[in-house]
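For this view, one protein chain was removed and the others were kept in their places.
Right, chain A next:
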Amino acid sequence: MPDFLQRFDRSSLTLRVAFGVTLLLVIGGLLVSIAAFAYGREAARSAYDRLLLGAANDIASSIAILDGRAVLELPVSAFELLALAPDDRIGYRIIGPDGSTLTGYDEIIVPSERGNSRDRFFDGTFFGEDARFAIVTKRFAERTLNGTMQVIVGQTLKAREGMAYEITRQAVYVLIISGFAMACLAAVVVWSVLRPLKTIAGGLRDRDPHDLTPLDTAVPKETAVMIKALNGFMARLDRQMNSMRHLISDTAHQLRTPVAALRAQADLLADEADPERREKIAERIQSRSAGLGRLLDQLLSQALVVHRGDSARREEVDLRDIALEVFEEGDHRLLFPDKDVSLNVGEVPLPVLADAPSLSEALKNLLNNALKYGEAPIVVGAAKEGGSLCIYAQDAGGGPDAEALSLLGERFSNDTPTRQSGSGLGLAIAHSVACAFGGTLDLANLEQGGFRAALVFKAAHDGQSQ
């Protein structure tokens, strides 16, 4: 059985629809046929019962009393009525007040246990064949005869059965026609449903390998799910390729100047004879290469963040843990021992859906910027502000000027000569992280004085949770 199910799972959709439609038709057809037969029998019964009753009444009304005796001329019309069921045998019996048969077939027996005497029909047999009888009573109150006569008229069931079969046959014909129509309709529907899939497959096949633009989504709603997933996947691929491209160009751009400067210094060093000046040049080379090392670190961490932003699984992360972790790592104590850094976190958890290493990296960069350009005291913290959650690094300085601020957050550019050691890259990393997890990078001068750089996210449980 599991084998069968497995096979069924892999069978074509057309086959499944065909199977379903066939099952429906067979079961439905069976039910409708049974219902039609039952209906046909009932219709035939009531139709022919009326004939019987009509004939019985006709006969009863032709009974007259003459000299205390029943006189009767059987109305031919009654028999012609019954002959409307042309192939059925006819039985009749007229029972007088004393219970004797006046005329007709003695063989017809009125069932004694006719529960309801008002019931005008009963089933019986007539010369070995099943038959149906109608019974009509007529009262006489003459001087010479007083009592009740019973007229019983019956008929075999051939015409009734014929009519029931005829009705059933018609119903089955309709059923076959509608079943055929349903099968055709199902075939058309399956074909039209599967057509978009073929179109999509054809579109994908004919595509340029580097073309990652979204596919045409003008397809039925049900198929659009697949298209959307496919387009999402391609967009992610596209983003990653773009960021790789950016990374490469950024890295080239960032490295070209310091490497050229180093070479120039090295050339100078080679040509310099004066030992004092050589000393100075060597010092400069040393500081330049240290700066280059830092720059490489940052470039790699940006690459890491950008990569993780698209590929790492989102987890619920408490922003307080990130702030605590960055604070406790204590790099700042080594690099800037003179600057005072404090931690500010609350009691309430601040969960967001993000990647913890990326957030740490971003916060570390913000802290570094604050240490480098800001003034003590510096605060690292996490907070809830209205509907959003943020982690931030705050200093007491005046922050960058308005023009520079407006440029920040965009793609990194290191035009300002005073910042050649790479603060722009730090913000770029923070910005990338914010974007990757649906947040923003917020840079603002505080009202009470000081500058704050913050990553703002929506709370994980506020409808954004998945």
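Assorted remarks:
Operating definition for what follows: a residue touches a chain if its C-beta (ideal position, glycine included) is under 8 Å from a C-beta of that chain, and two chains touch if they have at least 3 such contacts; residues count from 1.
By definition in this document, contacts and distances are computed from a predicted model.
Chosen from "ABC transporter permease", "Two component transcriptional regulator, LytTR family", "Iron(III) transport system substrate-binding protein" or "Aldehyde dehydrogenase (Acceptor)", the protein name that UniProt gives for the omitted chain reads "Iron(III) transport system substrate-binding protein".
Considering A:D87, A:D119 or A:E447, the position touching the chain not shown turns out to be A:D87 (whole complex). When the whole complex is considered, the residue among A:G68, A:G128, A:P209 or A:G449 that touches the unshown chain is A:G128.
Residue positions on chain A in contact with the hidden chain: 70-76, 79-80, 82-83, 86-91, 94, 102-104, 127-129, in rising order.
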